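Left out: one protein chain. Kept in place: all the others.
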Amino acid sequence: MLDQVVYVAAVSVLGVFEQAYFSLQVIQARRKYSVSPPSTAGPPEFERVFRAQANCSEYFPIFLTVLWVSGIFFSQAISSLLGLLYLYGRYKYFQGYGKSALGRLAPLYFSAKILWALLAFSTLGVLNTLNQLYFDVDFLQLLNSV
Amino acid sequence: MLDQVVYVAAVSVLGVFEQAYFSLQVIQARRKYSVSPPSTAGPPEFERVFRAQANCSEYFPIFLTVLWVSGIFFSQAISSLLGLLYLYGRYKYFQGYGKSALGRLAPLYFSAKILWALLAFSTLGVLNTLNQLYFDVDFLQLLNSV
Partner (left out) sequence: MLDQVVYVAAVSVLGVFEQAYFSLQVIQARRKYSVSPPSTAGPPEFERVFRAQANCSEYFPIFLTVLWVSGIFFSQAISSLLGLLYLYGRYKYFQGYGKSALGRLAPLYFSAKILWALLAFSTLGVLNTLNQLYFDVDFLQLLNSV
């Protein structure tokens, strides 16, 4: 049974490593630009790093939800692959935002697209399972066995 | 087995759609009131939309936790229904907060009540399972089969 979620679990763990890295970068930026807690205001260089981590944190639960739902109800292989791409996109977002506000945009669009794909697959997977329950039709059987 | 969580999964997916909608509203408000990242300060109209989304995002993981725990350990039917009500309450909260700070209060109280109910059912469900493990008593068997 664990083998049916081990890849999405692996991607989730990788995501936690990434979030930990983002947090450490904020701590470092706090030191570099002397922005002591509880303050969150500082030079734009600091605020970009601070907001980059805040934005990634805000989306992390959303990401995990669609990663797991599409992984369980649609296809683990497709979900974990998209999950890896999402984490890559967020890394680029964090780096880009750190350099300039504009630098965040391209990776943001990229990771937003992945998130929409995961959301679409989650929806399909859930609808398919409801279909099976009520109409005994499994139109995703082949896909799910990928 | 999937049928035991498909409704809470469906509500979670709906919740992600809602969070996506809130995010898009913040992006629109940033354009409308010219508040460019990394800034988060602007006219009260902007700040209310910004905070509404921030507040809903902050509660989203808490909501998912009690939705799933009470859905798995207590009753999927009751949890998903409460989950739908919570998402409705948060929609009203977002709309209300967007209009005025006071407008957020009634829907906030409503969704807080739902959250307490889900938390109570989660606690009951977990305690019941522990009871079954140690004392072989299942006082929720009837309710869980609802």
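When the chains are written out, they are named A and B in that same order, and each has its own residue count from 1.
Everything that follows uses one rule, which is that a residue touches a chain if its C-beta (ideal position, glycine included) is under 8 Å from a C-beta of that chain, and two chains touch if they have at least 3 such contacts.
This is a predicted model, so every value here is computed, not measured.
Taking the whole complex into account, subunit B touches the unshown chain at residues 44, 47-48, 50-51, 58, 61-62, 65-66, 69, 72-73, 97, 101, 104, 115, 119, 122-123, 126, 129-130, 133. Against the chain not displayed here, subunit A makes contact via residues 2-3, 6, 9-10, 12-13, 15-17, 19-20, 36-40, 54, 57, 60-61, 64.
Definition applied: only the chains that are shown with their structure count from here on.
Subunit B is reached from subunit A by a rotation of 120°, derived from superposing Cα atoms (nearest 5). With centres taken as mean Cα positions, subunit B sits 19 Å from subunit A.
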